[in-house]
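This structure is in structure tokens; I'll ask about it shortly.
In this view, the complex is presented without one of its protein chains, the others remaining in place.
Let's turn to subunit A:
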């Protein structure tokens, strides 16, 4: 498929600059770039939970990008190696699509194995999120990525608890790197219930608010629960709503 030599397009222009800095900084490796692109894509897909139906074209394009990366990683052998490290049983054949459903935090605590990827388009089609058997495996089974998953899941919890948030993607990544619950809380400390638009959020245009809707629209349901498992259940209920977005009735 792709030749490695042609692929270094992720970090725009930085390579040139960094190359001339007498090797002070290491140029990001192709694998790192690819991994970063995969992470970014998966976060983008997860952030599609909002009041308005997500843009299907955008979701499909991002999903195809993720699939493309997965296929390449499979061919590299990187994928298989990673899977076998962590699950010991995942088969490369399951590597068709990505599941973006929530996984109960209980499962995570128990260290339940996620079978790599299951069907991706839960995002699209309403295969109902049932119990705790549904999983949100958001990326490869690389440990770092697992942490990313669990943190994103926490973020999802907070998101659904508080309703909406307006932060740029950079800040999300920062928070995830910190990997501490406190920082996640800080992230949402200034959340308000005003309507938000995914596009404006990701492009950092935070001043735009959708006028005229806040009044007529109920705030996004925000169950206030304290235990993680009941959090999970109520969030799963909400996720049912969200997943039903693309159910064909």
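Following the convention adopted for this analysis, a residue touches a chain if its C-beta (ideal position, glycine included) is under 8 Å from a C-beta of that chain, and two chains touch if they have at least 3 such contacts; residues count from 1.
We adopt the following convention: contacts and distances are computed from a predicted model.
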Pick from "Centromere protein L", "Serine/threonine-protein phosphatase 2A 55 kDa regulatory subunit B", "Origin recognition complex subunit 3" or "T-complex protein 1 subunit delta" the UniProt protein name of the chain that isn't shown here.
"Serine/threonine-protein phosphatase 2A 55 kDa regulatory subunit B"
Could I get the residues of subunit A that touch the absent chain, sorted low to high?
2, 6-7, 9-13, 34, 37, 40, 44, 51-53, 55-58, 60-61, 63-65, 68-69, 96-97, 119-121, 124-125, 169, 197-200, 202-205, 207-213, 216-217, 241-242, 244-249
